[in-house]
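Missing here is one protein chain; the remaining ones are kept as they sit in the complex.
To keep things simple, chains are lettered A and B as they appear, and every chain counts its residues starting from 1.
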Amino acid sequence: METLTISDNKGIRLITLDRPNALNAFSSLLMDELAESFLSAEQDKAVKVVVLTGAGRAFSAGADLADTSNRTPIHGLAGMLEAIVDFSKPFLLAVNGLGVGIGATICGLADFTYIAEGARLRTPFSSLGLTAEAASTFTFPNLMGRQKASWMLMAAEWIDAEQAIELGLAMEIHPVDKLLPHVMVQADKLAKLPLASLIKTKSLIMDPVKSQMKESIKNENAGLDELRGSPANLEAIAAFREKREPNFDDC
Amino acid sequence: METLTISDNKGIRLITLDRPNALNAFSSLLMDELAESFLSAEQDKAVKVVVLTGAGRAFSAGADLADTSNRTPIHGLAGMLEAIVDFSKPFLLAVNGLGVGIGATICGLADFTYIAEGARLRTPFSSLGLTAEAASTFTFPNLMGRQKASWMLMAAEWIDAEQAIELGLAMEIHPVDKLLPHVMVQADKLAKLPLASLIKTKSLIMDPVKSQMKESIKNENAGLDELRGSPANLEAIAAFREKREPNFDDC
Partner (left out) sequence: METLTISDNKGIRLITLDRPNALNAFSSLLMDELAESFLSAEQDKAVKVVVLTGAGRAFSAGADLADTSNRTPIHGLAGMLEAIVDFSKPFLLAVNGLGVGIGATICGLADFTYIAEGARLRTPFSSLGLTAEAASTFTFPNLMGRQKASWMLMAAEWIDAEQAIELGLAMEIHPVDKLLPHVMVQADKLAKLPLASLIKTKSLIMDPVKSQMKESIKNENAGLDELRGSPANLEAIAAFREKREPNFDDC
């Protein structure tokens, strides 16, 4: 793997987003490698739980807007999200720092999210002339209620780690140097329990929501396709390049 | 409009329930005018968001029991609720004071509800021999969990503004004189963002719940039709007129 570091210990597979110089942005390659990692963890009988975190100070800056690789995606965003949603074993997420876009919405896909003190999250979709992804239009209202989810997904403001806890996006907050050690302790508790029970219980919990999660992902992706290249999206890109505030008055 | 005051500013349409002497009760005319206002805001390209509030000390005393106009409704309660549920742009609600019945349940229909310090809410349906409306039997459990929603909708007790925040019925609490100015600031943030993104994101959030919201409204209205004129409803009306406590022992 070029963009991830992977290590196994006592049934726990630790996947680390490892592009610290790019703030672990989701490039096309990273999305494919993360999809492969979940698919492989699903098949590997030695893996009982997966922990995902980021290398360096950020968790992830989100979609890599600087990705000019022009490679043909194997799984792409949709395939990566499907691999995560279909992952049948416990999935713990350690948000070690800043999370933007998919670096924030992935909190709603994890079974258990833990966040570092000082971390901040933002779903900037509206401010880019785009819309939300990763089933966040379904998972966020379920975690925090429709009003708070609508504000977070529409208003594109930053929230801090304490707010992430209040909103139910994350379960626990820890100092950054203690975050991953703590998440590994929690992962170890699960890994010591019977895997068949964990899988069955996760499956029962996901049963009533999984098809809507997939439907939301499909509709979000269609919405993104619709809005990419729209006047507002072009204005957001132009403003970013010209280092000025965007003006959406005519959009 | 006879019962509403409407003003536009920078893409924000401010609708004010304007029957302060009747505590902004929802008369037949007010329901029709509010329905028209949402339908017109939906069509008007200059409108990006709607803010709803009430004139005077109360937000709304709910259905106008003193309405003896005998006019034929154009939209009625069902049409007004449909216009609100189908409204595709952001809808902010500033509960400036007392909210009873539809003046409380409308909190669950708004995308964003803000409440004034000192405001109180009550859904008195059971105590009138009636049942809940405005999709509150669906939106309240989703915002606060089934237990708290059941208590609020069945027990007919008052809650104060702080409880409305704890229950997730409202997002923020502000002193009454600062409430509307703050809500206008929040509305302005949204109005400056690309409308297509706001509409798409709201639509994605509403997708998984809108058909159930409409189904709940339909079933609630059928329940209300069933219970109007029932022994308990007649006893509640008689007790109100005779200024005594109702006695539902034989109902």
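FYI, contacts are C-beta pairs under 8 Å (C-beta built on N, C-alpha and C of every residue); 3 or more make two chains touch, one makes a residue touch a chain.
It should be emphasised that the depicted structure is a prediction, and the values quoted were computed from it without experimental measurement.
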Touching the absent chain when the full complex is considered, from A:178, A:192 or A:228 = A:192
Cross-chain touch to the chain not pictured, restricted to B:16, B:60 or B:127, is B:127
Identify the residues of chain A touching the omitted chain, counting contacts across the whole complex.
-> 90, 110-113, 139, 142-144, 168, 170-171, 186, 189-190, 192-198, 200-205, 207-209
Could I get the residues of chain B that touch the absent chain, sorted low to high?
-> 125-132, 137-138, 141, 145-151, 153-157, 212, 215-216, 219-220, 223, 226-227, 230, 232-233, 235-236, 248, 251
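Simple rule for what comes next: only the chains that are shown with their structure count from here on.
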Averaging only over C-alpha atoms, locate the centres of chain A and chain B and give their separation in whole Å.
-> 35
